[in-house]
Each structure stands twice: as structure tokens, then as C-alpha cells.
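A single structure is presented below for examination.
The complex appears here without one of its protein chains, the remainder shown in place.
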Amino acid sequence: MPILGEIAAAAAARLQGCNPATVITGVAPLSSAEPGQLSFLTHSRYRPFLATTRAAAVILAPADAVDCPAPALVAANPQIAYARAAALFEPAPETRRGVHPTAWVSPTAQVAVDAWIGPHCTVEAGAIIEAGVIIGPNCVIGEQALLGVGTRLVAQVTICHRARLGQRVLVHPGAVIGSDGFGLALDDDGRWLKIPQLGSVQIGDDVEVGANTSIDRGALEDTIIENGVKLDNQIQVAHNVQIGAHSALAGCVGIAGSARIGQHCRLGGGVGVAGHLEIADRVQITGMSLVAQSITQPGAYSSGLTVEPNRVWNKISARLRRLDELFRRLTALEQILNHRHSPQASLQDHKD
Amino acid sequence: MPILGEIAAAAAARLQGCNPATVITGVAPLSSAEPGQLSFLTHSRYRPFLATTRAAAVILAPADAVDCPAPALVAANPQIAYARAAALFEPAPETRRGVHPTAWVSPTAQVAVDAWIGPHCTVEAGAIIEAGVIIGPNCVIGEQALLGVGTRLVAQVTICHRARLGQRVLVHPGAVIGSDGFGLALDDDGRWLKIPQLGSVQIGDDVEVGANTSIDRGALEDTIIENGVKLDNQIQVAHNVQIGAHSALAGCVGIAGSARIGQHCRLGGGVGVAGHLEIADRVQITGMSLVAQSITQPGAYSSGLTVEPNRVWNKISARLRRLDELFRRLTALEQILNHRHSPQASLQDHKD
Partner (left out) sequence: MPILGEIAAAAAARLQGCNPATVITGVAPLSSAEPGQLSFLTHSRYRPFLATTRAAAVILAPADAVDCPAPALVAANPQIAYARAAALFEPAPETRRGVHPTAWVSPTAQVAVDAWIGPHCTVEAGAIIEAGVIIGPNCVIGEQALLGVGTRLVAQVTICHRARLGQRVLVHPGAVIGSDGFGLALDDDGRWLKIPQLGSVQIGDDVEVGANTSIDRGALEDTIIENGVKLDNQIQVAHNVQIGAHSALAGCVGIAGSARIGQHCRLGGGVGVAGHLEIADRVQITGMSLVAQSITQPGAYSSGLTVEPNRVWNKISARLRRLDELFRRLTALEQILNHRHSPQASLQDHKD
């Protein structure tokens, strides 16, 4: 178990009022932390808890460190400091190397000597598994797929043929990378003919892919996920989508084919993005919104409506359907009134 | 095959006009039931079918039993009675015990003697598999995970490290329980640093988890699914969510981090729930609605809009974007009219 001095070093934080030799046994919220545990203050709203917390030390910002009654680890960006400190308490990473006896690895696959291929994995012909890669149980790596240095597939992940993942990519269970795009041609009888999906998927470094998320391969060119992109669970990324570096997409987002999302974007849960459009850099979309045209300016965008009691909502919804009528009725009134309001009109009016 | 008397006993139903010794060969809808089959009437709307059904017996409510022309199994709650009767016609449950020769079980995992671990399963170190657990093919059980008495994983399920499932939990294929929450800290360069997800998932007794549903582990404390919760397919449950006992969530629901859903709630398909809010007990949300603030009172809530022909919808949608203008124009009219309508104003008016 780490001591406070080590944690401070890892978190690039300054110790205030605490002994660097204190052994820290775990991490806990301010209100429930026990002696020996590390805690954190990420919002000033919770400052009152500083007076009563039993935590051995609290990670906080310089502004909150002034007159802080609790022992503190002071950091310019407490969230980053916390992330670094907490990493010291994660279960030890896999240290196994080699291929589990129940895995099947094609003789033409290349597996680095210090990589780990877990139970019941299948690694197909020509796949390349680079140094330090950890493949958890029951994963499938397709032909000629590439997993870059230090990449980790947690379990039950499918990487289809020729998909290429960069370094330190983390893929959660049930994710599918490189499935066929939804490419169909309509014949003269109204039947669908499959358009072969000849492209693949390129995933950059430090990307995270959530549980049960799927990323389709390109129709002809590749689907591209740039460095540092973070994808939550249950996301659908269609063929030939591009997601710019350091963008983060929350759960259940769906992105249609050939959409291009900029860098440093944030999409809330359940957002839908139509195909063949572009979203500029640094755009934020509120959850459950629909993007159906390109967005050219950075900023925050929404189209979601939040719940009302049914009785209220039914009325709103019914009125909404009569919105066109409403505009017409309003315009009619305006015409009558403008008519009256102009001097001549008024005269006319007074005559009748 | 069961006889009617056994079915009546299992369903706590009263026989009316039928022979308890009749052998029942299966279950079918009223209109298509053949002689020897059991049927049911769950809505009075279908009563006319009672006169013509060929079913050997029909499960129905006392009110529908009056003058019922068909042989009947009368039950206060026909849906519950049907559920119990139909259970007699399910394929015999697995009676296998032990570990399939193709499964891999860590030597430090504890597996009850009457549990079953199917083909190609992986059970990691320290996992605990209690009595009567049935693990179907190709499942992964992470380190120190716990499956309570009588729990069943159908196939291809992933239970991540330290997740704890109660008794008689049923998990459908592709579900992932205990994947990392989507916890990220933004550094000064706009890059995301992963916040370790140190919590886990606790699932109560008699919970059902649908196909391809994912439930993330907590950031620090646990994600909690209480007893009797029923989750349909393709649901996303983010880190530190709490779902109260006996709530039922339909397919494609997405719940953001730290949301707390009460007991006996029902969420329709595709509902989105934002993070860090609370939904009271006995709240019902219509499908495809968005909950973005806490709901403190029981009742039914909605925010979904239903389709119109494009021509109509495009007009509504365009008008909606001018709603603010509409309010202003209306207010302007009101000011003119109120002005005129007051006696002095009218006088003024008449002077010009």
C-alpha cells in the first residue's frame, strides 16, 4: 500500500498538514472515508465536509486549501490529481505472459513474447499482437488485425479482420470493432443487395471503447477514430465515420455513415448524428439531441425535451400539432389589428 | 405432460366446467388453440373468442367466468396464473452439474458441487459460484466475482471482477456486468485521463438482465440494482446508478452516472435519464422520453413526440423554431388590444 509521499508525487500534489509517511489503505468519499483512506474535494459545495472528514488526506484545489481544517494534497487540477492517485489503488494489472492453453492462435499470427492471450481466445491468421498487449478471456482477433503496444481487450471483445488499434487502447467487454457497415443497394424489385465493405477501421492511441459498443468498418476507405477518443457503452459508429482526437461520446450515441465529428467534442448520452455531415471542433451536444445538419461553430447545442406529467405533456403535444394553425390565426389577428391600427384603417373602422 | 388438475394447483386457479384429469399438451392463443391445449383471456376484449375456442381450458378472471361457454381455470390475477401455468411447459431446465471439459476454471475459484459451468467458460481466480448456479456456454466470470444460489447466465455473458449477483438472477446473452464506468478527467491540454473505477456492481435477488445490456461498475462506491429489478435488452446503466426494487426498464433505456431510480418504477423503451438526479418510487416514464431533472412525485411522465407525415412534421418543426417570435407577436397584440380595451385607451383610440 502506498504512502502519502508517493501519492503526492504521483499526483503532482503538494502536502499540507500531513505526514508523507502515512500509509494509505484506500480511497473513499469525504463523508465516508475512514482513517488511513484518501479522499478528494472536486466541488467547493462539499467544503463543509472538510471539517468532519476522517480521511488521512484530501485532494483539493489551491483555493480550497486556504484554512483547510483537514490534511490535504493540494493540486492545480484536483480531478487529474485524483485520477493519478486512484490509479495506485487499482488491482494489479495482469502480469501473465504468453498464450493460455485453451486459446487458439493461428500459426501465422505474430504475438509479442510479453503479450498475454487469455482463455478461449481466437487469434486468426496474420494478426499482429504487439508488446505488452493483454487480451482477456474469450476474445476474437480477426485475420491481419493489429493490436498496438500496451493495448488491452478486457473480455469477449471482437476485433474483425484488418482492423488496426493503436497503442494503449482499452476495449471493454462485448465491443465489436470492424463489423460490416450497413451498405445496401436497392434493386429494381425493391430488394437489397449487400455492398461489400472493403474498408477497415483505424483506431488511434489511448482510445477507450465501452461495453457492447460497435464500430463498423468502412465501405471502401476506413472508419477512423483518432487519438484519445473516449467512447462509452452501447455506441453505434457506422461506416466511414471519423471522430476527431480527444472527443468523448457518452452511452447510446448513434452516428450514421460518413459523419465527421471534430476534435475535443462531447456528445451526451443517446445523441443521434445523421450521416454525411460535419461537426466542428469543440462542439458539445446535450444528451438525446438529434444532429441532422452540419454544425460549423463550436458551442453547446440541444434539441431534447424533458418530461412533464402526462396530463401536461398530452396537452403540449396536442397543441404542438396545431402550431401551424396557431401561426395562421395569429397572423390573421395581426392583419385585422394592423388594419385598424393604421390611421386610415381606423377611419374605415369607425365608419362602419 | 401435466394434467389440468396439476396446472390449476400450480396456478392457484379454480376449475370450472372441465375435467381435472385432462392431459394438456401445450399453450396457445385463444383463436389458434387446439384440443388439448391451454389458453388464457387477459383482456375482456377477447371474450367473444371464448364461444369458439377449441382450448381444453382457458385461464381467466372471475368476472369473465360468469356464463363462460368454455372450460375455464378461474384466477383472481389471470396474468400471474398464466405465468405459473406456462412455466410447466418450459423446456426442462439444465440438469447438468460440474464443469464442462472445455471450460477453464481457476484453481482458486470456488464452485458449488451442483453448479454447472458450460463449454468454453472462463472462471477467474477467487470467483465464487454458489449452489445451483447454471453458467451457459462461453461466459466469462472475472476475479472474485460472486454468483448467488440459483443464478443463471444463459450464454456469452461477462461478469467482471468483484461484481456480486444475488440469488436466482437471470442474465441473457451478451450482457456485461461490471465494465468500467465512463470516468474521465480533463487535463489542461484538453486530453482525457481515465479515472480508475474502483467500485463494483451489486445485483440483488430475482433480477433479470436482458441481452446485450451493460451495467458499469461504480467509480468508488458500487452501482446497485436492488431485488426484483427487471432490465430488458440493450440497456445502459452507468456507474453509481441505483435502481430500486421491483422497477422494470424496457429495452434501449440509458441511465447516466449516479442517477437514482426509485422502487416500483417503470421506464418505457428508449427512455434517457440524465446523471445525478433522483426519480421517486412508482414513477412511470413513457418510451423515448428524457428525464433531465429529478422527479419527486409518483405518476406518469412523458416527453416523446409521435410521428406525422413529413409534410406536416416539417411545418410543425419549422414553426417550433419560431415559437419565441410567436410569443412576442402575441404579447404585442395583447398590448395593443388591452390598450384599446380599457375605456381611456378606447377614447384615445377613437381620437386618432
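All chains are identified by letter, namely A and B, in their written order; residue positions are counted from 1 within each chain.
Keep in mind that, in the parts below, a contact is a pair of C-beta atoms (placed from the backbone, for glycine too) under 8 Å apart; a residue touches a chain by one contact, two chains touch by 3 or more.
Please read all numbers here as calculations on a predicted model, not as lab measurements.
Asks: Of the residues listed, A:39, A:79, A:138 or A:167, which one is in contact with the missing chain?
Replies: Final answer for the missing-chain contact: A:138.
Asks: Hey, which chain B residues sit against the chain that's not shown?
Replies: Its contact residues with the unshown chain are 27-29, 32, 77, 79-80, 82-84, 86-87, 89-91, 100, 102, 118-120, 136-138, 154-156, 170, 172-174, 208, 210-212, 228, 230, 232-234, 246, 248, 250-252, 264, 269-270, 287-288, 304-310, 313-314, 317, 320-321, 323-324, 326-327, 330, 333-334, 337, 341, 343, 346, 350.
Asks: Hey, which chain A residues sit against the chain that's not shown?
Replies: Here the touching residues of chain A are 102, 104, 120, 122, 124, 138, 140, 142-143, 156, 158, 160-161, 174, 176, 179-180, 182-188, 190-196, 198, 212-214, 216, 220-221, 234, 236, 238, 252, 254, 256, 270, 272, 274, 285-286, 289-293, 295, 299-303, 305-306, 308, 312, 315-316, 319-320, 322-323, 326, 329-330, 333, 336-337, 349-350, 352.
Note that in this section only the chains that are shown with their structure count from here on.
Asks: Compute the distance, rounded to whole Å, between the mean C-alpha positions of chain A and chain B.
Replies: Taking the mean C-alpha position of each chain, the two centres sit 24 Å apart.
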